[in-house]
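All protein chains but one are shown at their positions in the complex.
First chain written, first letter: the chains are A, B and C, and each begins at residue 1.
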Amino acid sequence: MSIRVTVWNEYRHEQTHKAVAALYPQGIHEAIAAGLRASADFNVRTATLDEPEHGLTEAVLSTTDVLIWWGHLAHHEVRDEVVDRVVQRVWQGMGLVVLHSGHFSKPFKRLMGTDCALRWREASDKERVWVVSPGHPIAQGLPDYFEIDQEEMYGEFFSVPQPDELVLISWFTGGEVFRSGCCWQRGLGKVFYFRPGHETYPTYHHPLVQRVIANAVRWAAPTVVGSFTRDVTRPSAPLEPMG
Amino acid sequence: MSIRVTVWNEYRHEQTHKAVAALYPQGIHEAIAAGLRASADFNVRTATLDEPEHGLTEAVLSTTDVLIWWGHLAHHEVRDEVVDRVVQRVWQGMGLVVLHSGHFSKPFKRLMGTDCALRWREASDKERVWVVSPGHPIAQGLPDYFEIDQEEMYGEFFSVPQPDELVLISWFTGGEVFRSGCCWQRGLGKVFYFRPGHETYPTYHHPLVQRVIANAVRWAAPTVVGSFTRDVTRPSAPLEPMG
Amino acid sequence: MSIRVTVWNEYRHEQTHKAVAALYPQGIHEAIAAGLRASADFNVRTATLDEPEHGLTEAVLSTTDVLIWWGHLAHHEVRDEVVDRVVQRVWQGMGLVVLHSGHFSKPFKRLMGTDCALRWREASDKERVWVVSPGHPIAQGLPDYFEIDQEEMYGEFFSVPQPDELVLISWFTGGEVFRSGCCWQRGLGKVFYFRPGHETYPTYHHPLVQRVIANAVRWAAPTVVGSFTRDVTRPSAPLEPMG
Partner (left out) sequence: MSIRVTVWNEYRHEQTHKAVAALYPQGIHEAIAAGLRASADFNVRTATLDEPEHGLTEAVLSTTDVLIWWGHLAHHEVRDEVVDRVVQRVWQGMGLVVLHSGHFSKPFKRLMGTDCALRWREASDKERVWVVSPGHPIAQGLPDYFEIDQEEMYGEFFSVPQPDELVLISWFTGGEVFRSGCCWQRGLGKVFYFRPGHETYPTYHHPLVQRVIANAVRWAAPTVVGSFTRDVTRPSAPLEPMG
């Protein structure tokens, strides 16, 4: 059964910056979607900020297994009722893969419960991404490390809750390290944060970046929950005689 | 150096229900504060919902090392600017000990990033609290388990993030289990959730409940952070020549 | 591609105790194997203590994706070179599912680094197994809880390292709780401990016990590791010019 993926993108840089448009003529979302469409097990669509309800209607979210999120300039324009909808779908089991500057997006900050701040620098850093959990499904098929020739630097301290599982750590030319691939569970849903992807670099065309994203989608896809029937509005009857 | 503790209580049940007032004539906060005042290493004050700014002004919070929180009926009356203030102080290092029905309080839900729902029943359950991490500072001085003769039942699934450390699990006569003592880190601050404490039972007079709370306060007290000087508004200069 | 499972059993009780033989005429290993064979995605064989090399030759282990382990009376008879072989295969990626009294087996103790002791009682306890991580793959298709009418009691403190993920907690009639479904990573391999399965009860015929085991095998199956080529005998050349 295929995994239904929705790739969400702010889609502003690509329409206003020539350099970004040159790298991602159809938008970052279409580059990510193209990477996923190369695998038969994904059913991929996209959504962007300027669509009605940011493209994330109840109908879309209720048929999304995993949502990918890229945002940067316009986090504050994402309407709170859409954020609520995304967060609640995660609690119900939808996977969420947050990319790069999405660390400051409303859904991610809401799910983390922290400010998600970090150290940063736009420069000509090389990034080397090391695998620190080689048996993890998200590291499947990766070498010991891979390199991204040019990227924005993100450095520690990254103020998120300690990840349930830490899969990747980045090294930067300028002297910093960063927890680059982090897993958390929130309610029934899984959340993965993946660091790379500044809009002025061709990062989402990198085959190993694409592989991490594909692995993360498979990992984050919801499991079939049994009879999870809790009703918090009514008390629960005792299962045993109470002495 | 003593730990500065502020015990916050909604303080409504005690003023409207005779049975609760009989158990806690000065309020739940004063019962908890009295338990802590028995130790020389705490400097304890209290704050309640109906005080100006709920008693949690900038001045109070900036001189609080650990905040204890009890709320139930009036979570929605806690003003969002006070919630923001509490959450930001936790990120800066203040400890937070959330008790019982505080699982649905605004600060706790904000820090967890989940809905914090659970199964429950008001009945005559006996609760037996088992230690599952006997080397943890919060278990210091506890026996293998302790009993609370009558308590409200809280049962799984408790929809919080998997705790960084799980210290206590409760058994209930009626057939349920519950992760009763849970630790998380959020930013520089530590959060502990402790289950017992329904207002119609004398739980906060129980010496081992008082011990858990005192241990939790010591555990959650902030460490002295060094030169944590990150400024997210400005880029970080490279530490190394960038090839 | 099917998952290659080897079910290992001490296979002594079944040959010496009539009551056990009546419940498991072909041995506990065949009951577990039968449960797995009902699913098309498993390729199942068995191995037992009294076979040459306990049935766990290099040839068998090198073609095993997930090993299931049941032992009780004769942990000390398992030869250390076979234990070494099992442990090293786990480090290389083989999954290991340890059942019930296997908590005291040599491979499990070696992988945990603790004494794996626990509280216990052979009596007529009812066990109720609660799901505390309903989104976890091992909980797939389970109800909120399930019951085993009669089981041996295992209680806390269970002296294992805090699990990476805690999936199940058991409640017992006699008043105890136990972390019944625990996940750990060791090297490239995944380890799952599942509590139920005393030899004098028909536990392994219980459909939900079978489901947990099947889910655990799928979860523990190795991922395809990329170019994990570390050689600890030789130094690693610098990747960057060293200033």
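Here are some notes:
Keep this in mind: a residue touches a chain if its C-beta (ideal position, glycine included) is under 8 Å from a C-beta of that chain, and two chains touch if they have at least 3 such contacts.
Note that the structure is a prediction, hence the values are computed from the model and not measured.
With respect to the full assembly, the chain omitted from this view is in touch with A, B, C. Residue A:Q162 is the one among A:S2, A:Q26 or A:Q162 that touches the chain not shown. Interface with the hidden chain, as seen from chain C, comprises residues 87, 91, 110-115, 117-126, 153, 155, 157, 159, 161-162, 164, 173-176, 184-187, 228, 230, 232, 235-240, 242-243. Although one chain is not displayed, chain B still touches it through residues 93, 128, 131, 133-137, 139-144, 164-165, 173, 185, 187-190, 222-230, 239-240.
If you put the missing chain back, the residues of chain A touching it would be 128, 130-134, 144, 155-158, 162, 165-166, 169-172, 175-177, 179, 240-241, 243.
In this text, only the chains that are shown with their structure count from here on.
Over half of the residue numbers at the chain A-chain C interface are used by both copies of the sequence.
The distance from the centre of chain A to the centre of chain C, with each centre set as the mean of the Cα atoms, comes to 33 Å. Of all residues in chain C, those that touch two or more other chains are 128, 131, 133-134, 144, 165, 240.
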